[in-house]
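What you see is the complex with one protein chain gone and the rest in place.
Now for subunit A:
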Amino acid sequence: MANATYLSDHDASAALAERIREANAEGAPLRIVGGDTRFFYGREVEGNELSTREHCGISFYDPVELVVSVRSGTPLGEFEAALAEHGQMLPFEPPRYGAASTVGGMVATGLSGPRRPWAGSVRDFVLGVRVINHEGNEQRFGGEVMKNVAGYDLSRLMVGAQGTLGLITEVSFKVLPKPGATHSLHLELSLDEARRRLAEWGREPLPISAAAWLDGALHLRLEGGPSSVAATRARIGGNDLDNGFWAALRDQRLPFFRTGSLHETKAPLWRLSLPHRTPALELPDVDERLMIHDWAGAQRWLHTELDADTLRRACQAAGGHATCCGPRPTNVEPFTPLPEVLMKYHRNLKAQLDPKGIFNPGRLYAAL
């Protein structure tokens, strides 16, 4: 077991549990906050702030087991640095929206970065969680082993639930060794041609680990053993691309994402999640070439003033959904509304796990 010494290490779970017991007794809603860097990703919550930041540190790390457990208030950057000391990483490349971004926020929002289609998402690497329930009991689901099917999978359920089902206090992850070799390529291709090639490459065991089309070019990352990366690079051609591009894409630091700059106010930012082979969506006044097509086409970003319903209908027809990230026009829900039956069971689950509605009420949907 190895602990990075520079990480602050503090167990504040007893105090957090006490706050939750009080809130539950009073029926007073809590607004759960880590680094508060992901505030834009969801509805506003009205409630007393409950901060996880004091609850931080790596409680367990065994690089040989590929398992690490970390408290939710731990800054994501420090956590990743501790893994990197042992040549390991979070394979899903979570976006970091600032130095304050925490592990808890990463898990609660469930957002993954460029490697997601090939490596899996946040939830795919969660092995277990500790959660403080509405009664103030810290409960453990899943664990620190790779395979565990005892009871229902409540640990993965917490990923993306944005704290509406309980307070995540600790998460155990499977981690992986960093790849032996990495090389990035820039290929000037039309969007159609990029789509055609990605479809072809996708059926072969090539060491591709990121693929994003923007600004008239396909950006590609190869990762794997030195031999296969070199061979694939020779086969695919194109120009070399600085590997730093992927961190900028991941953390939304590319010029595309910049809002509120001096001379322009951009239209709302939308994230479209679609089956990767979905062709250009038929949307009025939307130029597909001005979008970012990440995840080999499965995650598309655009700025548009188009009304939410039109956009969402087009995405749903293709088997996907659309999320409005960041400043929203009034009356636009951030997340795609759920079908009635599905919403009924969401409400049931919320009522069962948080009967007084104290955990981040309304963060995902008004009714939850």
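What we mean here is this: a contact is a pair of C-beta atoms (placed from the backbone, for glycine too) under 8 Å apart; a residue touches a chain by one contact, two chains touch by 3 or more; residues count from 1.
Methods note: contacts and distances are computed from a predicted model.
Student: The chain that is not shown, which UniProt protein name from "Glycolate oxidase subunit GlcD", "ATP-binding cassette domain-containing protein", "Cell division protein FtsX" or "Nitrous-oxide reductase" does it carry?
Tutor: The UniProt record for the chain left out of view names it "Glycolate oxidase subunit GlcD".
Student: Would you indicate which residue among A:Gly57, A:Pro95 or A:Pro117 is in contact with the undisplayed chain?
Tutor: Residue touching the chain left out of view: A:Pro117.
Student: So which of A:Asn137, A:Ser190 or A:Asn243 would be touching the chain we can't see?
Tutor: A:Asn137
Student: Among A:Ser8, A:Ser227 or A:Asn243, single out the residue that touches the unshown chain.
Tutor: Missing-chain contact among the listed residues: A:Ser227.
Student: If the hidden chain were put back, which of A:Arg156, A:Arg233 or A:His293 would touch it?
Tutor: Of the candidates A:Arg156, A:Arg233 or A:His293, A:Arg156 is in touch with the missing chain.
Student: Spell out the interface residues on subunit A facing the chain that's missing from view.
Tutor: Considering the whole complex, subunit A reaches the absent chain at 62-67, 87, 110, 116-117, 120-121, 123-124, 133, 135, 137, 139-141, 143-154, 156-157, 159-161, 165, 176-178, 180, 199, 202-207, 224-228, 231-232, 273-277, 295, 298-299, 319-321, 323, 335-336, 338-339, 341-346, 348-349, 351-353, 364-365.
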